[in-house]
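Since the structure comes first, as structure tokens, the remarks are kept for the end.
All protein chains but one are shown in place.
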Amino acid sequence: MILFSKDWLIRYRDQCIILVSFGLSLLIGAVLISCYGANPMEAYREMIIGALGDTGALLATLARAVPLILSTMSIAVAFYGGMWNIGAEGQLFLGAFAAAFAGIEFGGLPGFILIPLGLAAGIGTAVLWAWIPGKLHLDQGLNIVVLTIMLNSIAILFTTYLATGPYAGERTSAGSTEKIAEAMRFSHFQVFGTLNTGIYVALGAVLIVTVLMVLSVWGYDWRCSRMNTRFAKYGGIDVRNRQMAAMLLSGALAGLAGSLLVMGDHYRFLINISPGYTWTGMILAMMVTYSPIGGILAAFVYSIMSSGALQMELVTDIPQELVSIIVCCAVLFVTAGISVANRLANRIRED
Amino acid sequence: ADKIKVALVIANKLGDASFYDSANAGLERAKKELDIVGKVVECNFDPANYVPYLATAAKNFDLVLVVGFEFIDAIEQVAPEFPNTDFAYFDVSGKTVHVTYVDFKENEGSFLAGALAAMMTTRENDPLVNKEAIIGAVGGEDIPVIHNFFVGYEQGAKYINPDCEVLTGFVGSWSDPAKGKEMALNQYHNGADVIFQVAGGTGEGVIAAAKEANFYAIGVDSPQEYLAPEVVLTSMLKRLDNAAYDLIKAKKEENYPRGQVVSCDLKNNGVGLSWSDSALKLVPEDVRHRLEELTQEVVEGKIVVEEYK
Amino acid sequence: MPSLWISRLTKTFGTLRAVDDFSLEIASGTVHSLVGENGAGKSTVVKCVYGLYSPTAGKFKIDNKILTIKTPRDAMKYGIGMVHQHFMLVPSLPVYKNVVLGDEPTTRGLIFNHHGAIEAVRHLSAQYGLNIDPLAPVHSLPVGIQQRVEILKLLYRKAEILIFDEPTAVLSPREIEGLFSIIREFRKAGKTIIFIAHNLNEVLAVSDVITVMRKGKHIATLPRSEATSEELASLMVGRSVHIPVLEETPSRELKPFLEMTRLTVSGDRGKDVVKNLTLTVHRGEIVGIAGITGNGQSELEEAISGLRFVKEGQLLMGKRDITHLPPLKRRKLGLAYIPEDRIKTGLAPLASLKDNALLGYQYKPPFLKRNFFQNFRSIREFALHLMERYNIMAASENIQAGTLSGGNMQRLVMARELEQQPDFLLVSQPTRGVDIGGISFIHDRLLSLRRAGKAILMISADLDEILSLSDRIAVMNRGEIVAVLPRKEASRNLVGRLMLEGSFVRGKEASS
Partner (left out) sequence: MFDFLRATIRMSTPLFLTALGGTWTRQTGVLNISQEGAMLISSFFAVLGNYFFQSWIAGVLSGMAAGLIFNMLFALLCVFLRANIWVVGMTLNILADSLSILLMKSVFHVKGGFRDPRMVRIPDISLPYIGNFSLLILLAAILFFIFWFVDFKTVFGMRLKAAGENEEALSAAGISPVSLRFKALAINGIMVGLAGAFLSTSYLVAFVSGMSAGRGWLAVAAVIFGDGNLLWSIVGVFLFGAAQAAGIELQSFGFSSHLALMLPYILVIIALVFKNWKGVKLAKKA
């Protein structure tokens, strides 16, 4: 109990647990690397060199971070408000396709109309797709996790259908649409990477959501709704609408991630456009207990690790999947750590 | 001199027993026979990897072999920046500065597979086939290149027997062999007794179905007869291995076909059926003979095999 | 015949000595009552005996044989059984399954022997005149019968010593009478009964021996023949009984503030638990709702606060119709609400004290800047202010609310709601679980609100609290207000009787 009497420790308890957990997972990673007969320090160094070694690498890492940060924030905002939106992946796919659709169908329009139009199409479609499970969960009490998982499969199959059927591009034997109109593209900063001016849009969105979560009263409402729904209702919080807002916002961010992948990274919709950004985003968001700032940091760290993973794999033969395993372990440590800490702190009342 | 360094960049992972593994086989052979350094770069179907991984490979290697339609944009972006590196892009034809395109006419190979299937499906005295002229084909994801296989397959079948019916279906995944098996069984129950699989990891299920239900399967990309020698008639090979090996060898001998389009078709054995020992046992002499005639006709241009779209 | 010895029992919770060096002999074949104020430690003693708590120190003996009781199962082994205050029943299962759960009769050690279980239950039920259908699903039964199911569970396990912790709190008078005859039946059968109740009349009616506890200590043990309710009461409190602190009602014109008209509210299982209820609370008065727990009070408070849907009827607050307004609008109109269940409703235990303190203020200046941003400085100051003013002991305003002690959690909820300066305060069980010092502090606060002309509706199971604080007392029975009495006319006896037998006087005094 002495532990809980230091104010900074009380305040930053979760942050401390997260840091310790992450450190522990890096240790586990190091053990695994040693099992491959490699030197962990060297492997990690290769990882960092591969990700940050020169400007090109740094920009590539940033490019990788953009959709990941958006996805992490998308999950974080939903989870923060107590909505288990596992469906961000499907929302991302639909958003991406909608943006591509706008860029192909209305290609003749000038950029200052086309870019907002593309973003609006992508975000709007994703929001709509998030609204369905939100509505069914909040008003009909259906299990949101199963709903969103199923909607993911539907969205991904549907966009694949569109991109290989009615909207299949020429010369793209693997399933992708035509390239979108030039006017709608965010230009790349460099040749070897896909980092593009869309990052400003992403930064703006992330900033808005961070402010919402950290500084605004919505953040408070979300927190209360998640921690004790009954309590929140009792205190006059419109739990249903706030949770719906969290869900829609989550959809919007996923849709934005998809739109930017189309409008900035690839200039077309690809059927495998996301390798599971929102799944990674989910474990990252959970690792930092849905904190937006933590999410941004975690997504960046993850980008460094996965961007450097190739270098590591080339040099040491250690599979890139190691990175994901390290993060998963960290999440498990964090959840275990926090629930143990809560139990230590909260006396369990037997009656 | 320094050893030549070769990178094989693939869109997904090794271990599909077909497409990527075939290219890797060529690299492995080159490593053994030509004394080169070779590395495989797996992109795990992550579009964010395509450009940076390609660039990393281009930076560190002398020759970069690229396998996967997914790189179509990436290669146009990266290759011009590395004039000193040689690129070979498999399976797509195109034109980007000094990239060597290796174009596989999978439709031509599939034409033979279709012809073979059509001849086998009505064969008398073969316990594995029924009387109906129905054959099948199972695809992984429903994407255009797979249709290109199917177009050739169908044309080949109809060429032999205009009444031959071709069932096609897609599993929707490259990695769901269980569903692949169901798809094959479904076609089998609908009368198909020779099924061509073009489904990556999913295709393994097709071969398992053939083994279990006793019908014929045709493998793809790599010689897949070993998976079930008693029922896999043959495999429609895309000789990525040969092409890769030849290119590496050319590079070593300093006659690399920079910036050209290397067409791999029936004529130069770039595609074709594999005639492993088990295949020779399964496919009767007369059928093989007919197939050789057809090959000749395609090579001579008497038969024009259609392309998808 | 074995008798139970409790020898020098001590149980501490943190720094609190809930039971303090407590010794007692309970003779077999008797009904032995434990009485004492809220928090005296009665429940803790019996929970130790039953193995739910492990004692800090002390022994139990039956016939000089020391018992090792670590779990309820051990206690059952020695023939000790307990009927809990909250029933431990599985609602969807039928009676017989509930009874045998954990000690099921089986054939070949595996298959559940339905027939055997049904017969056993039927047999026991007949033997003690409990009159229960073994096949009825438990959720369909009234509380009185559910309690008998609990009792059956003990009988089925061959309990010789039966512990009843406040069994009458949830029962109607008829049911109480039924329970007492069951208890007498048990005594005749040679069983020992430990009985806990707050109502001294009940205690006197059923006991052979009565033990008084105070602050965890053993104060006195009297045979029934020597006990009177006055004497017991003064032993319990340790001083002359608390005199009501209410000053005379200022005779001024009363303006109605909260008006409930023919309210009907459904409970969780869809049955109407508040029926056709009409009641008015005026400015400057405290209306107390007396009633035995479970007569619809919880649902009523939820309906008034906006947490539960009102099926029929109308709720007016200061002339505004709030029947279907969400909680926030009600709060804006001046409602403050101290809920019965502080932990499940009043607090978010995992959130910080600060966040808990803010609830209800989050949309008000100065806590909200530019209608959207939280003002962290004033939130922090507000939390610190509440902690100081209401004496909430906590290491920091950032601590999780769940880490506070029970009393401090109460204070936090109380502080937050009272600090709203509400026009109308709905308060349920204001002093449950609060210590003596805290009680008078809370009572003072309620009275000063009243002086300031606010309307207060107080729901409490503590009759003394109701009698000492309320201007008018509304008695609730089975979801209805059976009488509204001015304080002068409300004697303990009358209110008690109305609580128990609502229908008896209904109509006569039910107008206000």
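Think of it as A, B and C in the order they're written, each chain with its own count starting at 1.
Methods note: a residue touches a chain if its C-beta (ideal position, glycine included) is under 8 Å from a C-beta of that chain, and two chains touch if they have at least 3 such contacts.
Note that the structure is predicted; figures quoted are calculated from it, not measured.
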Output for the hidden chain's shown neighbours is A, B, C
Missing-chain contact, candidates A:Ala30, A:Leu58 or A:Leu157, resolves to A:Leu157
Absent-chain contact - pick from A:Leu59, A:Ile237, A:Ala298 or A:Leu322: A:Leu322
With respect to the chain omitted from the figure, which of B:Gly26, B:Pro177, B:Pro223 or B:Gly270 is a touching residue? B:Pro177
Residues of subunit C (touch criterion as defined above) contacting the omitted chain: 71-73, 76, 84, 86, 88-93, 97-98, 101-104, 106, 110-112, 153, 302, 306-309
Residues of subunit B touching the missing chain are 12-17, 20-21, 42, 139, 142, 167-173, 175-179, 181-183, 185-187, 189-190, 201-202, 204-205, 207-208, 212, 226-227
Touching the hidden chain in the full complex, which residues of subunit A are there? Just list them. 32, 35-36, 84, 86, 136, 139-143, 145-147, 149-151, 153-154, 157-158, 160-161, 164-165, 233, 279-280, 282-283, 286, 319, 321-322, 324-325, 328-329, 331-332, 335-336, 338-340, 343
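Note that in this section only the chains that are shown with their structure count from here on.
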When you draw the chains as points and link the ones that touch, which shape shows up: line, ring, star, complete, or other? line
Please report how many Å separate the Cα centroid of subunit A from that of subunit C, as a whole number. 47
Each of the following residues of subunit C touches two or more other chains, namely none
Would you pick out the residues of subunit B that each touch at least 2 other chains? none
Can you check the complex and tell me which residues of subunit A touch subunit C? 4-5, 7, 10-11, 215-217, 219-221, 223-224, 227-228, 230-238, 342, 345-347, 349-351
How about subunit C: which of its residues touch subunit A in the complex? 13-14, 43, 47, 52-53, 85, 305-307, 326-332, 337, 339, 343-351, 355, 358-360, 362-363, 368, 372-374, 395-396, 398-400, 402-403, 406
For the complex, give me every residue of subunit B touching subunit A. 39, 41, 44-49, 51-53, 55-56, 60, 68-70, 72-73, 77-78, 81, 91-92, 94, 141-145, 148, 172, 309
